[in-house]
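Missing here: one protein chain of the complex. Every other protein chain is in place.
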Amino acid sequence: MNRFHFIIIGSVLTLFSSMVGLVLLPIRGLGNFEAAPDPETGELVPPPLSALEARGRDVYVSMGCMYCHSQQVHPPSVRTDIDRMWGERRTVPRDYMQQGVAQMGTMRTGPDLSNIGVRNPSQDWHLIHLYDPQTTSPGSIMPPYRFLFRTQPIGESGPSPDALRLVDEFAPPKGYEVVPTDDALALVAYLQSLKLSTYEVPEAARARYESKRQ
Amino acid sequence: MNPEHIARSRSERLAIDRAARWPVGVFIGSSIFWLLAGSLLALVASIKLHDPEFIADNPWFTFGRARSAHLNAMAYGWLSSAGIGIGLWLLSRLCRVPIEDHRSLTLSAVFWNFGNLVGVWGIMRGDSTSIEWLEYPAYAAPFLLASFAFVTLAAFNLVRRRAPGHIYISQWYVMAGFIWLPMLYFTAHGLLVLAPVQAPAQPPINWWYAHNALGLWFTPIGLAAAYYLIPKIIGKPIHSYYLSAIGFWSLAFFYAWNGMHHLIGGPFPAFMVTASVVASVMMFIPVITVAINHHMTMKGHFRYLIHSPTLRFVVFGAMSYTLVSIQGSTMAIRVVNEITHFTHYTVGHAHLGVYGFASMVFFGAIYYIMPRLLATEWPSRWLIRLHFWPCAIGIAIYFIGLSVGGWLQGLALNRTDAPFMEIMEATIPYLKSRSIAGILMTIGHLAFGVSFIWMILRRRAATSETGPTLFSLPPQSADST
Partner (left out) sequence: MLTAAIFVLIVMLILSAITVIAFSWAAGSGQFEDPADGARVIFDDDEPEGEPTDPNLSQFSETKRK
């Protein structure tokens, strides 16, 4: 080949051709969701995040939780997600419309979190698990997020209502308590909001049918 | 052979290498800094995965940030800087014109390094976008884009002034890579970071970008280097030029469609995923053409690998390219993907590509290029051995460890009777083997860094073939044989 124009134009065109299928079509087909009524309850789904939950989502993004945890439930024909109670149906595109930055994830070093708010609804559990995963899951390789908490002396009026109930080697020194920062509370609120199985979306009937098929 | 022609060829080539000294040298020097920084971040991330208390109380180093800082430092700091330097040198040599844009390329290198510094700092500080391969915060991107604009312009300038005659395959790859990367980054950054499309549409765009950064930026520069260095070092032309043309265009066309194979099983239209699966399998075509070409060119000369470290690095890389690409095609097939998706197997595959292929080829290219830029020699044969062997053994351990561990992890994830904690625990020995591999690779990189700095500081002119050095210019006595 002895003309650079040929190479340059050809390179640009081949890349553009792929953009049709992998960029333009997704924008057109997956980029315009609006909240739709739940077929059973009539409420708009997926439910919007509160301000606290949205802040928690930003903490999730800032900490890079996605790099170990996925948020996509696959049908039983592909994976055991539903058997593991990671959801009752596969996720559909509409489920992600609330996420500013899609956090679907590509690694399952830790479990999928699409339904974690249903599997682990307790704020206390999440707070001590985040503080140090060894408290609830000995041997876990999840990092501790102690820096999202404050160890402070117990005040004259007694322990604060937020103080974590930590025991054994995790408990702070005598006279001290561990309280969550606002970021920790926000992050937990976000995790508690991940409740895939509590709402139906219009596409869910078909998705649920696919989930039941073996 | 006419002595006048010989002298003219030599002085032309020396002028080209001399003009490349500063711009190419600066990009290569920068790349080595980022290689070392990225290696440290890699070790931190790797150790944390089996030892979560390691540097646990500093949010700047939390795994989710350390891992992303490592990836971006290596992708944009090490591989891309080296790719720019190597690509410009190849283009200058093959167009047979010296680089002229010294000022703009110096500015480009400053911007590139600054953008990477700001980007890595931004990730560690907590401003990561959490978009894979695009984690640098928005404030870093303008520096990278401005920098690359200068690079692409410099490339066009070389091409415009090129000596008449055939355009060699490496030139096609470099020019295409220099066009593809800015197109990809600009589009992805725009649609995902600056003015994000709605979340359900983001992953296809994300993985269109990320997979193409691998296949339409790192791969072209790596192949360009291999296609030039293998025949140039051994003195024998590439086996089939015609095959090269088929390889180039089939890479351009099929590779770009691969992206969705990262999202198999996910919430996307089936036809989109299927298109990527088909394109991923069709990659056999360009990969086989490259493999045949390199193998037939090397045929009869494999014993050269014993003597030439440059060739060893480049051929190791070229063979890794074949292996990782065939592995990649198999991973796109659903029955395999059902096992490997979401596991460490994918990480092993990724590193066989960016390290076993791209980094090893780039190491070989830097060993060839630097002495010719500086008209001096690498200071120590031993340091080069200390670079090659730990890195080669390291990536082998890395790849085998994570492939076995990831495969077992995937099989267990698909069994309903395997509790998640047990699956995670079973991966730990393999994650530890990866840290060991990482230590070996870092040793190699340190040897490389020491070699580079020592070479620059020493600047002994190339003289004869005696001494412990390896890459001296062909002795003046070539005329006197």
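Residue numbering begins at 1 within each chain, and the chains themselves are lettered A and B in the order written.
By our rule, contacts are C-beta pairs under 8 Å (C-beta built on N, C-alpha and C of every residue); 3 or more make two chains touch, one makes a residue touch a chain.
Only a predicted model underlies this, so the values are computations on that prediction, with no experimental measurement involved.
Which of B:L107, B:I233, B:I326 or B:L411 touches the hidden chain is settled by the complete complex: it is B:I233.
Looking at B:Y304, B:W389 or B:F420, the residue that reaches the missing chain in the full complex is B:Y304. In the complete complex, the hidden chain is touched by one of B:A245, B:V404 or B:I443, namely B:A245. For the options B:F63, B:W78, B:F111 or B:Y168, the residue in contact with the chain missing from this view is B:Y168.
In the complete complex, the residue from B:R13, B:H50 or B:H295 that touches the missing chain is B:R13.
Hidden from this view is one chain, which touches chain B at 1-2, 5-10, 12-13, 94, 165-169, 228, 231-238, 240-242, 245, 269, 271, 301, 304, 307-311, 368, 465, 470-472, 474-475, 478, 481.
Quick note on the criterion: only the chains that are shown with their structure count from here on.
Against chain A, the residues of chain B that register as touching in their complex are 48-50, 52-53, 56-59, 62-65, 67-68, 126-132, 159, 162, 165-167, 171-172, 175-176, 179-180, 183-184, 187, 191-192, 196-208, 212, 216, 245, 249, 252-253, 256-257, 259-260, 262-263, 265-269, 272, 275-276, 334, 338, 341-344, 346-347, 413-416, 420-421, 424-425, 427-428, 431. Listed in rising order, the residues of chain A touching chain B in the complex are 1-4, 7-8, 10-12, 14-15, 17-19, 21-23, 25-27, 29-33, 61-68, 70, 72, 74-75, 78-80, 83-84, 90-104, 106-111, 133, 137, 139-147.
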